[in-house]
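One structure below.
With one protein chain held back, the other chains of the complex are shown just where they sit.
Just so it is clear, A and B label the chains in written order, and each chain counts residues from 1 on its own.
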Amino acid sequence: MANQITIGMGLNRSTFAEPAATIRMPQRRVPRMTMAGAFAHTILAGLILVAMFGPAIMSTDPFKQSLRNRLLAPVFLGGTWTHPLGTDQLGRDLLARLVEGARASLIIGLTATLIAGIAGVSLGLAAGYLGGRTDRIVNFFADVQMALPFVVVAIGVVAVLGNSTRNVIAVLAVTGWVGYTRVVRLQAASLRNAMFVDAARAAGASRWRVMGRHIMPNVMGPVIVIASQQVAGMILYEAALSYLGLGVSSETITWGGMVADGRETLLTAWWVSILPGVAIAVTILGMNLYGDWLQEGLSPMARHR
Amino acid sequence: MSLEEVLSSLITRRSLLGSAGAGGALAAGIAPSRTLASALLLPAGQTPESLVDEIVIDLSSEPSTLDPALTYEVNGWSIVHSMYDSLVQYAPDGTLELLLAESMEFVDPTTIQIKLKPGITFHNGELLDSSAVAFSLSHIVAEETASSIAGNFATITETKVIDPLTIQLLLSAPSPWLPVQIASWLAVLPPVYAASADVSQFPVGTGPYQFVEWNPGEHVVLEVNPNYFAASAKGSPIAKRVVFRFVAEPATRVADLLAGSAHIVRGVPIDQISAVEEGGSAVKITGLSGTTFIRIPTDVEPYSDPRVRQALNLAVDIPAIIDALFAGNGTPLANFFVPGGLGYDPALAPYSYDPEKAKSLLAEAGYPEGFETRLSYASLERSDLVEAIAGQLTEVGIKTVAERVEVATFNQQWKDPEAAPLRYVSWRPMFYPYTLLNLIVSNQGFLSRHDNPGVQSLIDSGAVETDPVARAEIYNELGQVLHDEPAAIYLWSLTGFFGVSSDAPAWTPRSDDYILPMVRS
Partner (left out) sequence: MIGFLLNKIAYSVAVLFAVVTAIFGLIHLSGDPTAGFTAPGASPEQQAVIREQFGLDQPLPVQYLTYLERVAQGDFGDSWRARRPAMTAVIERLPATVILTGTSIALALAAGLPLGTIAASRPGGITNTLASTTALAGQAIPGFFLGTLLILIFAVKLQWLPSSGRDSWQSLILPAIALAAYPTAIISRLIRSSLTETLGQDYIRTAQSKGLGKRAIVLGHALRNALLPTLAFVGLQIGFLLGGAVIIESVFAYPGIGLLALGAVADRDLPVVQAVAIVVAVAIIVINFLVDALARLLDPRLRDSLGGT
């Protein structure tokens, strides 16, 4: 259940300070819908629908090559409706690939974020609430993680384990957990001595129950905001990995992979790279607006407007 | 002139070159070359003053060292061979031409005698003599150099200096392919200088350009060697100053060309050729000596059945790929041998594209539904080519997954039974296919998963046959067997796409794919 403590992007002032007086017993709050919020929901709903049902509706096979029909232009540039968004460098239909790519891109983004989130939040809770040695150990691993160059880790993991989707998600998750840990740790630490926590402890709740039942719901605010941002970030990261040749294998279509593959034809057939790039940008726009909406809606300022 | 003819003429040319004698420093340097080919003379008017001030060349990666013994890729070779010369080099048609050597001949099957051109000096003034050749060889094979190309000279047991301009290499076994290795791998270093200096950082050679500076990551700068020996088979220098830059991203190399930041760039993507031409530059398309193939192992089912291997060959539409993905450049191959290289038989037809026949062969071999397989390729290769092939194989029932593998990992996986059985490989140069046959096709080859007794005996006898006519016969037979019982899916010969700006001086691309700032008339 949401709390009244101020949340921000996870990195604003209040996460560093003790919000002593403003804590109250939690009450349910659903953020008010705004224009931007509605827009965000529309985009996200659209994306999810496309990802779930799109491939079934599309009649064109996204893997079907046709060397004679390479780099055909989309309809709005003089092409035909056989390939409404044109074809790529092997003659595969771009619209079909975009639709198919939605699924993999979103799944990769969501899964990586989920794993990073679960790991990060758990570690952050443990570190913040239990303090002491647990805190030091978690911090140590976070610091080591931050000090490791991303490129080394990515190449190392993918080189050892191969280009499967699972491994790419693993690499992405490994880079993402620290953000949650840092934020949750501070929140948990500041809540350690809150009144309702004391009450729970006095009633005989175990450490785990306190952490899971009482503290965690109160830190989920910033976590959700971070998560909504991070899904988009993961999709971008996957594009970066594809550029470096460390993305998923060609059996799986992702927008990031499409942008990376299409960069050689930027001068002559720009739609191959730019259309998936637009898809990524729209996704990120939607995620960011959603995160903004959450943040604004859950902040006590909302009551003053 | 085919390679065999050149090599045989080298063996018998003793008398012709001997008559020119070694007397008279420069004159003797010029005279034998003049008999070789008058076209190699310095064109009239190409004096150093008429050279452009500076040109910029974009390579696709930076070499980690400029020591020739530690260089094994094309970008490194481009810089190294601008500063160093070898004894012989490749002509555009793949024949060997004399460079620093006045003559190179087999005194007997296990002795090579090399006579050097007199009066050639290194950039620091040291005179080129046989001790330099001996030193250069020993530098490569020395343990502390830890060179990974030393194996190419494994049959040399001793270097015997006869006189300052004559040296003999004694071999443990007949090695008619050795001059070709020398052309690729043996750059001549100055012994006195190299004894006290770090040649990997501050190279000194006899080459047309001399080293100025190397800013790691940024560029290597060379300036013209004013004392470069005239009538060199390499041609003549084209600029007073050359800046080699390292740009990994093909789109950025094209941008450099169009923005005027570079005069010559390697590797223009075919889909950007029109953009380059519209921007006022040109793309020089050159056939390179090299082959691309997909290695098929014979030690595992279903590939042990030759019919399956034939089916694989019939399933790929090579002309369509050449048309669509190479802008129509490249020759479909019937086996490993390429035009201009030993063993190439223009009369032997490559496999046609016949998916129906492929399917029926698969059914015959017991795979009417096809089977699944993996096709791996190194991260440096073009993924669109491999995916196109994977798609075509899948259409005849061989469900193929293309796996992109990092280079270092790829190089370890040749014999790994867990790795993908099919491997997409580009191999160069292929003027003399000895190395490829030895490593990948021979059953002893340490990269090999191929065993075919019919092929093996031919490889073994071909490696030691010194008579060019007999050797040609052996290789033709070998080519036929390799075609009928394929060791690979034979694809195409390599093509280079070099971007040249409108203000670049005249420049000649090379079939060994080195970019040397030289022009041959």
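Quick note on the criterion: a residue touches a chain if its C-beta (ideal position, glycine included) is under 8 Å from a C-beta of that chain, and two chains touch if they have at least 3 such contacts.
None of these values were measured; they are calculated from a predicted model.
Of the listed residues B:S261, B:S360 or B:S461, the one in contact with the hidden chain in the full complex is B:S261.
From the set B:A197, B:A363 or B:L439, the residue in touch with the chain omitted from the display is B:L439, counting the whole complex. Among B:D108, B:E249 or B:E372, the one in contact with the hidden chain is B:E249. The missing chain, though absent from the display, is touched by one residue of A:V153, A:A170 or A:A205; that residue is A:V153.
Although one chain is not drawn, its touching partners on chain A can still be listed: residues 6, 8-9, 11-18, 131, 135-136, 139-140, 143-144, 146-153, 155-157, 159-160, 186, 189-190, 232, 236, 239-240, 243-244, 256, 259-260, 263, 266-267, 273, 277, 280-281, 284-285, 288, 292, 295-296, 299, 301, 304. Although one chain is not shown, part of chain B still touches it, namely residues 61-62, 64-65, 67, 70, 72, 143-144, 146-152, 154, 200-201, 215-219, 245-249, 251-252, 255-256, 258-261, 279, 406-409, 411-412, 435, 439, 446-447.
The working rule: only the chains that are shown with their structure count from here on.
By the touch criterion given at the top, residues 250-251, 254, 269, 271-272, 274-275, 317, 320-321, 323-325, 379, 383-384, 387-388, 390-392, 401-404, 406, 408-409 of chain B touch chain A in their complex. Those residues of chain A that touch chain B in the complex are listed here as 63, 65, 67-68, 70-71, 89-90, 155, 158-159, 162-163, 245, 249-251, 261, 263-269.
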